[in-house]
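Let me begin by handing over the structure; questions about it come next.
Every protein chain of the complex appears in place save one, which is left out.
Which chain is which? They are A and B, in the order written, and residues in each are numbered from 1.
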Amino acid sequence: MALPAVAIYSFLYLYPAISNLLYSTQRWDGVTKAQFVGLHNFKYLATSDDLFHKIVANNFRFSFVVVILQTLFSLMFAIFLLKNTKANIFLRTLFFFPTILSSVSVGLIWTFLYNPNFGFINASLKAIGLHKLALNWLSDGRYSLYSIAIAQIWFHTGQMIVIYLAGLQQIPAELYEAADVDGATRWQQFRNITWPMALPTTAVVVAYTTIQTFRAFDLVYAMTQGGPMNSSDLIVTSIYNMAFGAYKFGYASAESVVLVVVVLVITWIQRRTLRVDYGSK
Amino acid sequence: MFYNVSRRVLLAIFAIAVIVPSSIVVLGTFKKDIEIYTKPLAFPKHWSLTNFYNLIHQGNVFVPFKNSLIVAFFSVFFTLLIASMAAFAISRMITVTGKVLFLLFSLGLAIPGQVNIIPIYLLFVKLHLTNSLIGLILVNIAITLPISIFILTTFFRDLPKEMFEVAGIDGAGLFRTYRSIALPLSRPAMGATGIFLFVICWNDLLYPLMLITQSDKKTLPLTLIDFRGEYATSYSMLFTAIMVASVPMVLMYIFMQKSFVAGLTAGAVKG
Partner (left out) sequence: MKNKGMQISAFRLGAIAVMAIGLASASLTSVSADSTPTFGTKCTTEGASTGTSTNSLICQKGDSGALKWARVRISSNRQTPVPALHANAGTIEFHHWRAEDKAVFADIISKFEAANPGTHIVQVIESSNDYTNLAFSQIKGNPKSAIFVTSRGGQFTQFYNGGLLRDLSNERFVKSNVISSALTPGTVDGKVYGVPYQSLFNDPIYNADMFAKNGWSVPKNWTSLLAFCKTVKAAGIIPFAWPAATRGNAGQIMNSFLMNSAPDLATLTSRIAAIDTGKADLTQPWFVDIATKYQQMNAAGCFPSNVTGYNDTVAPADFASGKAAIYPTGTFGMSTVTNLNPAMKGKMKIMSLITVDTKPLYEGITNNTFILHVNAKSSSRDQNIARAFLSFLTTADIAQQYAVGTSQHVSIVNVDYSANIDLLNTSDIMGKKLLLAPRFLFNNVTTVRNPLEDALIAIGGGADITKTLTDTSKTIKQGLGA
């Protein structure tokens, strides 16, 4: 009964993943005959491609910033909105809204907001006199990556809030009541009750967010296409450019393999640290 | 108290951060470009439907809309069908095979589907599946199988055993049990998962970007990107297009909110 699933999955997901390994040992432009080059592509990636190193570093920085901020914000807002008041329910609905938009829409909307001349952000900053803060959000190499990170956080925080709410609502109210009786402050309650009991949820949020950041092709493509000067390029956009811009399919496959390894390693590390247990009761 | 004040302030900030861009887009669909640039938040001087008119006449949104609908619908339908069968089977298996299969699909959770773009592209070129909606549907199914199976397996495992023991006594086979008992019971989970998958397929950019080049097969996200013109972007048209592209999502969100939210966060937290 599981056969159709296994069949499609193997053919269109596992088999291609493995083909990546095969292609990564070749040099191929898609038109002429492919050349077998062994591990040359990997060696080159590791030693002679500074741009790729920069891009990997970009991706790490991006993921780091997004994971930390998105987790913190969603936890914080979930705590704020824990009670089922009308206002809270309205706000939860509102905050969740960005999640349903397509990433292309989000990217294009934020490109407009970030426009240095008439975009809403800079126009407002200039209107209140903060000209110095009216930066070139997307066209300055120092900020482009972080500007996209902000858009990403805006995009998905609502989703994580809901996940946290589900987790927080399972914490028995008696624990808090008892703590109140004992005279514990809010902060102490958070540190000793909320945080530890929400740890499994945190693990899920962190894992989910991390995967999202390695997949953020759409946002980058819609907002900066990796520029300026590759300052906002991620591994996945580099793969795309290598294959469909520079016609180096073998090299791009090698980069894909690197991406898989990186993601697997990070996932493994997270599971170890946060002790996530998929699929067991 | 400090907590109350900061709570309100922070909530207000995020609320503004969501409302402002959304209003700019919504109001922008009724404005001219120059108005959007100079007074983005103001109500339009004249509420004009020219943008919608232009979009329908020149932008040809019907075809991409139709394509997105077809791809999303069939992807979801078949994924749910195949995934529920597999999930049920796995949840019933006590042997090692079950664990192995489950682990196999979980691998797909960790690895982003985007690492496969090149092999899929090359494979589809050979199979003549580029520029075909069927190709897109197949890719979507393959990519969303892992998470669907994960969610549904968890769900089936959570169902109390007694429900199935009745069928077992009657000597019904696995498929029969699936069809008459498990499937009806799983409606909420299937609904939520279905919506979740629909959103993913509707909003996908990368695979259509790579595989679809013929204009009559393009999906909505591709068409949105096209609105970024060569020498200047007309934001009024762009915002209008974004509105049109988001309509199904917004409608589903309003009318099926509980399932929607459950779906998009499904499987994330277990009891």
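We take it that a residue touches a chain if its C-beta (ideal position, glycine included) is under 8 Å from a C-beta of that chain, and two chains touch if they have at least 3 such contacts.
All values derive from a computational prediction rather than experimental measurement.
Chemist: Which visible chains touch the chain that is not shown?
Modeler: Computed over the complete complex, the missing chain touches A, B.
Chemist: If the hidden chain were put back, which of A:35, A:48, A:185 or A:273 would touch it?
Modeler: The one listed residue touching the chain not shown is A:48.
Chemist: Give the residue, chosen from A:92, A:156, A:215 or A:248, that touches the chain omitted from the document.
Modeler: Of the candidates A:92, A:156, A:215 or A:248, A:248 is in touch with the missing chain.
Chemist: In the complete complex, which positions of chain A touch the hidden chain?
Modeler: Residues of chain A in touch with the missing chain: 30-31, 41, 44, 48-51, 115-118, 135-136, 139-140, 225, 227-230, 241-242, 244-246, 248, 251.
Chemist: Touching the absent chain: which residues on chain B qualify?
Modeler: With respect to the unshown chain, the touching residues of chain B are 34, 37, 58, 125, 130-131, 213-216, 225-226, 228-233.
Here, only the chains that are shown with their structure count from here on.
Chemist: Can you tell me which positions in chain A touch chain B when the two form their complex?
Modeler: That would be residues 1-2, 4-6, 8-9, 11-17, 19-20, 23, 73, 76-77, 80-81, 91, 93-105, 108-110, 112-113, 118, 120, 123, 154, 157-159, 162-163, 166-167, 170, 186, 200-201, 204-205, 208, 211, 214-215, 217-218, 221-222, 236, 239-240, 243-244, 249, 252-253, 256-257, 259-260, 263-264, 267, 278-279, 281 of chain A.
Chemist: So in the complex, the part of chain B that touches chain A is made up of which residues?
Modeler: 3, 7, 10-11, 14-15, 17-22, 24-25, 37-38, 40-41, 82-83, 85-86, 88-90, 101-102, 104-106, 108-123, 138-139, 141-143, 145-146, 149-150, 153-154, 157, 174-175, 178, 199, 202-203, 205-206, 209-210, 220-221, 224-225, 227-228, 235, 238, 242, 245-246, 249-250, 252-253, 257, 260-261, 264-265, 268-271
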